[in-house]
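Missing here is one protein chain; the remaining ones are kept as they sit in the complex.
Our next item is subunit A:
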Amino acid sequence: MMSTQPQKRVIPEPPSKLKTYFTFFIILLLIFGSAIQTNTSITELIAGFPNMMDLLVQMVPPNWSYFGKIVPAMLETIRMALLGTTFGAIIAIPIALFSASNIVKNTWVFYPVRFILNLIRTIPDLLLAAIFVSIFGLGPLPGILALTIFSIGLVAKLTYEAIEAIDPGPMEAMTSVGANKIQWIFFGVIPQVLPHYISYVLYTFEVNIRAAAVLGLVGAGGIGLYYDRTLGFFEYDKTSSIIIFTLVVVLIIDFISTKLREKLI
């Protein structure tokens, strides 16, 4: 049977590669364009290299005795992250529910809420902190507020996406037993989404620890103030001890949080 088939095969034309080349060209153009516009040059990088080495040499050995002095500031950083995350996570719950299209079926509600949420997330946390410092003055309070707003954006966004991905079955079952909307949410939605939510809150806490460590640069409390101070006085051995301390704290908290999140989902 096979031999009776016609010998001529029609091989289809391969699709044009023009689009791929064009995309590649555009990307190259954007990179070079940005380099030129920002006056980036390789020679400058090479010229600055000895300075970098100088700085590194001055950072070693770290000033270990400085640790004792920055412990209170480090604790303040952790407390700021903890409070900011907690307040943000609580406020994020209703916002996440109002953003989810399978909870609030009215497009006039969830689109505006999502728009505000996206607006919040476009503001960098450092800018938020600077704004709050100008309102409330120096100290940890503006830092906590900045982290709260930042946490709302992150937790609410991740949570509403998790809500939209849950099994609609239990929600349908709750409708059929005659539950009202709040009972429907507590029995049909929350048990399904809770582990995801807790995981996102822990992740946000990790991010907030890192964010809180630099908020001091704009006067919003925490360890960041000491970066600013030691760098200003060219005490690079102290700066390096702050960096090492921050690194250790962040690593420990990340480790614990990651382990907890693995257990949750």
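We take it that a contact is a pair of C-beta atoms (placed from the backbone, for glycine too) under 8 Å apart; a residue touches a chain by one contact, two chains touch by 3 or more; residues count from 1.
Please note the rule applied: contacts and distances are computed from a predicted model.
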Identity of the absent chain, which is to be given by its UniProt protein name, from "Monovalent cation/H(+) antiporter subunit G", "Sarcosine oxidase subunit alpha", "Phosphonate ABC transporter ATP-binding protein" or "DNA repair protein": "Phosphonate ABC transporter ATP-binding protein"
Sole residue of A:T20, A:S41 or A:T175 that reaches the chain not shown, by the stated touch rule: A:T175
Selected residue (touches chain absent from view) among A:F32, A:F49, A:F115 or A:F186: A:F186
Missing-chain contacts mapped onto subunit A: 167, 169-170, 172-180, 182-183, 186-188, 191-192, 194-195
